[in-house]
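In this view, the complex is presented without one of its protein chains, the others remaining in place.
Going by the order they are written in, the chains are A, B and C; count residues from 1 in each one.
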Amino acid sequence: MEQLSIIGGDNRQKHAALIKAKSGTHVQTYGLKISTHHENITTCLTLSPELFNSKVIMLPVPYKNHEGGINIIDQREHLETETLFRLMKPNTIVIYGKQDEEILELSKKYSIHSYDIVQEETFSILNAIPTAEGAIQRAMERTDFTLHGSKALILGYGRIGKVLARMLYGIGAKVAVEARKTEDLVWIEQSGYTAVPLDKLDSIIVEQDIIFNTVPALILNRNRLKKVRQDCIIIDLASSPGGVDFQAATEFGLSASLDLGLPGFVAPRTAAEIICRVTDEILERHI
Amino acid sequence: MEQLSIIGGDNRQKHAALIKAKSGTHVQTYGLKISTHHENITTCLTLSPELFNSKVIMLPVPYKNHEGGINIIDQREHLETETLFRLMKPNTIVIYGKQDEEILELSKKYSIHSYDIVQEETFSILNAIPTAEGAIQRAMERTDFTLHGSKALILGYGRIGKVLARMLYGIGAKVAVEARKTEDLVWIEQSGYTAVPLDKLDSIIVEQDIIFNTVPALILNRNRLKKVRQDCIIIDLASSPGGVDFQAATEFGLSASLDLGLPGFVAPRTAAEIICRVTDEILERHI
Amino acid sequence: MEQLSIIGGDNRQKHAALIKAKSGTHVQTYGLKISTHHENITTCLTLSPELFNSKVIMLPVPYKNHEGGINIIDQREHLETETLFRLMKPNTIVIYGKQDEEILELSKKYSIHSYDIVQEETFSILNAIPTAEGAIQRAMERTDFTLHGSKALILGYGRIGKVLARMLYGIGAKVAVEARKTEDLVWIEQSGYTAVPLDKLDSIIVEQDIIFNTVPALILNRNRLKKVRQDCIIIDLASSPGGVDFQAATEFGLSASLDLGLPGFVAPRTAAEIICRVTDEILERHI
Partner (left out) sequence: MEQLSIIGGDNRQKHAALIKAKSGTHVQTYGLKISTHHENITTCLTLSPELFNSKVIMLPVPYKNHEGGINIIDQREHLETETLFRLMKPNTIVIYGKQDEEILELSKKYSIHSYDIVQEETFSILNAIPTAEGAIQRAMERTDFTLHGSKALILGYGRIGKVLARMLYGIGAKVAVEARKTEDLVWIEQSGYTAVPLDKLDSIIVEQDIIFNTVPALILNRNRLKKVRQDCIIIDLASSPGGVDFQAATEFGLSASLDLGLPGFVAPRTAAEIICRVTDEILERHI
């Protein structure tokens, strides 16, 4: 890649700019305050034409903020997605996060090749690592006991559940994993963890020191939270609406938190490396 | 144990009071503000006689503060060790941390059976767990990358080095361990880590993402720090004088910290469980 | 299960008979010489009617031998599948291994509920354990070096590949795994093994001490075998036609073997437990 433009984003995009600059790519940025200087990085203060000379443009992950504009954090500004797309040259490649109707239609309208990085398998698997490690960091920070020797329950055995289980086991926790599929339960069991089918959850939940949820469904409802120990720590990693009835948790005086976007918070450099790696994979495939 | 007195200390002693109270022991405390109420805990506001009716008295770990008095944190007060010992009945059992001349002489003079918990093998091994896990927590907090996949070097292969190596390996780090004894180097190698004899240290230090020191000797001196990568994170776990030339580290702009007493900070409940377990072992042996 | 009939089979069926007998089931057998006596086991010397009074009949895995008859090992006899089915009562449940046209048609014709245990997911996963452990045993027997510290390559990352990789890693081998799917390669990498995409296979194959194949396709062809080290051990676990050009291997003087049906050979008791467990699952579902 000779030239890359990065518009908006957070610490991950800053690290991505540096990684790419160090490997020889000329990087133009807009709406991203990078404190480390590098000769290959040019900061644009306006949406100047050179930004759109790049064959590849990187947008934030997720690309949109809650107000519906491009997810620019370092700058007070509302930037419509279409404003950007209108400035792009046809056949530009756009790498972004979290697809929706708008970006699909704009891509069509302006003949842009847009790729949602979040839907890439490599991204999901690799991202599970900083997510799991971040969850462990949060757990360590919020507990007054060691994870080693503690009883830790993971709800769900998808990518994050798998990595989290192995790391907790590696630290020395007594790991139990809840899953629905028979196939998963057998794998869990033979990995050395306690396999918990859904109908056994209520009985095993009683004795846990810490519970991690990775399932995007209300699995820790009021009834189950009632059974949880008073000093149990609950960490929800599942995207909206999440898996915990937080109102009930508050009522019962339980310590529960929703931790989304952990990679960007706890390991932005690793998260940036993942974004760059997957971007390279997409570009290779594109050609 | 029917009755236990706890004088001074930190979060670990608070948790110890609760653990003992929950298991049926009557606990008197002095100089320790415990927020959780329990019917078996009595808080003494003066050095009242009932404190000294207990067969067993628990002092802080370490028992002395920098001013030479009993290590009371929750209360502004200078309490001489001899003041306490004068009030004790002969044959009282005192469990404390970090032996010195003074406590040995006082024990003799007042016929007290005093035991330094820090010198107990079980204590040292068990305490290595919250120390290592605390070091990992600190490392996670201070890095912008994941430990998984990173290059981590441990200096020293004593108790903490051993536990730390296994945990880092369990998380997925690429672990190298420096040791002096041939026996240790062979064990390191066959545990799946990279074994680093002292004369290879200078060459391997260049490529590390993170370095943990557990050796109480100036191993990371000015010359070696010069070779360390600019973005390497250094965590020193060795007691005074420590193993890092911090002045040189500051000059070179390196991120180095001294983390002592981690168990009390990151896992006071576990640390308290260890204190209680070792106390029980001492008492069993005493009888 | 009150009553069970077992017709034909090998050591696995003998152990299954004992397991069931010990748990209180009355077991009738035909064509199976069990040396251990148990009061709940009745040996039938002819295809007597009591065999067909059982609601459940267990056939061998695979149920058919090379001559097309029921897979009876302990007795010289050709027994047609239809001969058996004709004697069964309608609605009998038959548990067998390796489905084909004949058994499907006979099941229909005689109104038999037949279940191919080999197609059950639980069976495949659980069976991967004795298969992988058996492969390790064969490797240990055939090598004059330790697996610990050796370079071991696994071709394929399905069920057997996964379990085998973890076990070899647990023993201390340097594990590399070849896979085709990107998703698999990322998992392999982050499990601590070397991930080998197919186009890198030729270069990595050169340095291996031992190669396990789990892929049912001619992956170790003449060209690749040429590159293998003279003292490399090759173990093929893939069912017919297998993944090794054995003729070429012989020409090149390489030590290669085809090891099929390992569970029955190296761990018949475990294999029997798996058959019984999956049978129970099938029966539960059937009701």
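Note that a residue touches a chain if its C-beta (ideal position, glycine included) is under 8 Å from a C-beta of that chain, and two chains touch if they have at least 3 such contacts.
Here the structure is a predicted model, which means the values were calculated and not measured.
J.: Given that one chain is not shown, which residue among C:146, C:203, C:221 or C:247 touches it?
T.: C:146
J.: Where the complex has a chain not shown, which of C:129, C:154 or C:215 is the residue touching it?
T.: Answering carefully, the residue with contact to the hidden chain is C:129.
J.: Taking the entire complex into account, which one of C:15, C:159, C:174 or C:224 touches the absent chain?
T.: That would be C:15, which touches the missing chain.
J.: Per the definition of touch given earlier, which of B:126, B:171, B:228 or B:266 contacts the omitted chain?
T.: B:126
J.: Which residue numbers on chain B touch the omitted chain?
T.: Interface residues of chain B facing the absent chain: 121-122, 125-126, 129, 163, 166, 182-183, 186-187, 190-191, 281.
J.: Residues on chain C that touch the omitted chain in the whole complex?
T.: On the side of chain C, residues 11, 15, 129-130, 133, 136-137, 140-141, 143-149, 166-167, 169-172, 266-270, 273 touch the unshown chain.
J.: List the residues of chain A that touch the chain left out of this view.
T.: 148-149, 172, 190, 192
Assume only the chains that are shown with their structure count from here on.
J.: Using the contact definition given at the top, which chains are in touch with both chain A and chain B?
T.: Touches both chain A and chain B: C.
J.: Relative to chain C, which chain's C-alpha centre is the most remote?
T.: Most distant chain from chain C: B.
J.: Using the average of all C-alpha atoms in each chain as its centre, how far is it in Å between chain A and chain B?
T.: 35
J.: Using mean C-alpha positions as chain centres, tell me how far chain A is from chain C in Å, no decimals.
T.: Centre separation, chain A to chain C: 40 Å.
J.: Give, as an integer number of Å, the spacing between the C-alpha centres of chain C and chain B.
T.: Computed from C-alpha means, the inter-chain centre distance equals 52 Å.
J.: Could you pull out the residues of chain A that touch at least 2 other chains?
T.: Correct list: 129, 166.
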